[in-house]
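Have a look at the structure below, then the notes.
Shown here is a partial selection of chains from the complex, left in place.
We call the chains A and B, going by the order they appear; numbering starts again at 1 in every chain.
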Amino acid sequence: MKVKPLADRVLIEPNPAEEKTAGGLFIPDTAKEKPLAGKVIAVGPGTSDVKMEVKVGDQVLYGKYAGTEITIDGKDLLIMKQGDILAII
Amino acid sequence: MKVKPLADRVLIEPNPAEEKTAGGLFIPDTAKEKPLAGKVIAVGPGTSDVKMEVKVGDQVLYGKYAGTEITIDGKDLLIMKQGDILAII
């Protein structure tokens, strides 16, 4: 099934959990949450305010609580606004 | 009865409940709500800020709490702003 995000939204396939904890043992010395990583699967057309900077195949970092989970063809994906993506890695 | 949504609103007929739970057994390992799916029935003209990207007949994903329920000719429909639609599938 093909998913076409609207506006400035991006569809992301989260990396497997091993990569999520790539920073190794997490010692919570601050209240800050480490972001997660994933691969861009689909990109919306953008809006008059937001030009899309990510493209399909990019590895991106995003906050732990960013986006909405959707299940497409049995895969758990995330759909979020590009503004919730921190960086391309 | 014909319904003409105003501004950037979209009229949606939610898919039957079977499809709503298409992701299978839902194990609530996160606080995130899975979005629902439906068919676009009518589309507003847009606004100076929002250009309409969905069209009648599109299958769309939207958040569980998006929109307002309306009953037209005995059918339970939803009317929501296009900004509440996550993606076309």
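One rule holds for everything that comes next: contacts are C-beta pairs under 8 Å (C-beta built on N, C-alpha and C of every residue); 3 or more make two chains touch, one makes a residue touch a chain.
No experiment lies behind these values; they were computed from the predicted model shown.
The complex is a homo-oligomer: every protein chain shares one sequence, and counting across the whole structure file gives 7 copies, of which 2 are shown.
Simple rule for what comes next: only the chains that are shown with their structure count from here on.
Chain geometry summary: the mean Cα position of chain A and that of chain B are 23 Å apart. Those residues of chain B lying in contact with chain A across their complex are 22-24, 30, 32-35, 49, 51, 53-54, 61, 63, 82-83, 85-89.
In the complex of the two chains, the chain A residues touching chain B come out as 1-7, 9, 11, 42, 44-45, 48, 68-72, 74, 79.
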